[in-house]
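The complex is shown incomplete by one protein chain, all other protein chains being positioned as in the whole.
Up next, chain A:
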Amino acid sequence: MSLRVSELRVYYRTLKGDVKALDDVSFTMRDGEILGLAGESGCGKTTLGKSLIRMDGRMRHMGGTVELDGRELPIGDDRRMNEFRFHEVSLIPQYSMSAMNPTRKIGKMVGELLGSRGVALDRAELESRLDLVELPRKVLDNYPIELSGGMKQRMVMVISTLLNPSLLIADEVTSALDVSTQKAVAKALIGFRDAGFVKSMIFVTHDLALTSHIADTIMVMYAGKLAEKAPAKVMVTAPRHPYTKLLINSLPEVGVRHADKKLSGIAGSPPSLLDPPAGCRFRARCPVAGDECGQEPPVVEVEPDHFVACWKA
C-alpha cells in the first residue's frame, strides 16, 4: 500500500463554528495507482488534496491518520511536514498559470528552490524531463510570462515531480485548459507515472469524463464524505451509489441530441457542512431515500475494490 488514509477529519475554523469539510474519510492507494477524486464544488476534494501536503491557516486536523509508504505523515504539524513535502508528497496546483515567480528566470528559480531543499540541480535530468513534456530547453532561460498557459502548466508539472515524489496531488490541473491541452496534460501525467517519476497520484477534478480516461480508480465524494470508490471502468458502467448514478447521468453523451432528450441534473444542492444533517448526507436529494437513511451508512466493500456508502446499494 502506498497511501493509507484512515478516518481523516479536517475542519475549517470559522467564526460560526467548524465546517466539517472532511469527515471520517478512509481509503487506500496502491503503488502506481492513479486515483481520480471527483465530486461537485464544496464536497471536500480540494480539502483532501491540501490536507495531504499543506493545510492552509484555517484548516484544522481533527483526527485520523495518513500513512505514506509505511510512515505516518504529520499532516497537522506544518513544520514537521516540511521534510516530506516535495521529496515524498508533491503538488501540481490549481493555479499553475501563476505558480512561478514572475521576476525570476525559470531555470534560476528551480535551482534556488532545489538548493533551499538541500538538493543540487541536475541540469541533464531536468532537461530530459523537459524533452518528455515537449518543452524546449531554452524555457529555463525564460521568464514565466514568456510561456503560454499550456507551457507553464507543463513546466510546473516538471518542477513538482523533479524529486520523484511518492505521491503527487494534481489539483484541478485541467480546469483552465482547452480540450486538446487537457488531453496532453493527462497523457503527460500518465507518462510520469509510467516512467516512475511518481509512484502514485491523486487527480482531483470535477470532470468525471476526463477522470475516467486517466484514472485507475475513481473516488466520488459528497459533502465531506466518501460516497463511492471503484475501479474507473466499474464506476462509469456500473455505479452503485445513487449520487454517482445521477452524476454520471448528468454528463452529456456524444451523439445525443439534447433537444430531444433533456440533460438531467441533480436537483437541490449539497448540505451546509457547518451543521450537516444526521444520517446519510445525500438523503435530501436522493430519489431512493428511505427510513434507514436516517442512520449514517457505513462504507461497505460490495465487490473487491468497490466501496459504497449507501444503504440501498
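As a convention for this text, a residue touches a chain if its C-beta (ideal position, glycine included) is under 8 Å from a C-beta of that chain, and two chains touch if they have at least 3 such contacts; residues count from 1.
By our rule, contacts and distances are computed from a predicted model.
Peer 1: Any idea which of "Cbb3-type cytochrome c oxidase subunit I", "Peptide ABC transporter permease", "Molybdopterin synthase catalytic subunit" or "Hydrogenase subunit MbhD domain-containing protein" UniProt assigns to the chain that's been left out?
Peer 2: "Peptide ABC transporter permease"
Peer 1: Hey, which of A:T47, A:S160 or A:T211 is the one touching the hidden chain?
Peer 2: Only one listed residue reaches the unshown chain, and that is A:S160.
Peer 1: Just name the one of A:T103, A:S180 or A:S264 that touches the chain not displayed here.
Peer 2: A:T103
Peer 1: Using the document's definition of touch, tell me which of A:S41, A:S116 or A:S180 contacts the absent chain.
Peer 2: With A:S41, A:S116 or A:S180 as choices, the missing chain is touched by A:S116.
Peer 1: Of the residues listed, A:R85, A:K245, A:R285 or A:K312, which one is in contact with the missing chain?
Peer 2: A:R85
Peer 1: Could you please point out the chain A residues that touch the chain left off the display?
Peer 2: 53-54, 82-87, 90-91, 93, 95, 98-105, 112-113, 116-117, 143, 145-146, 156, 159-160
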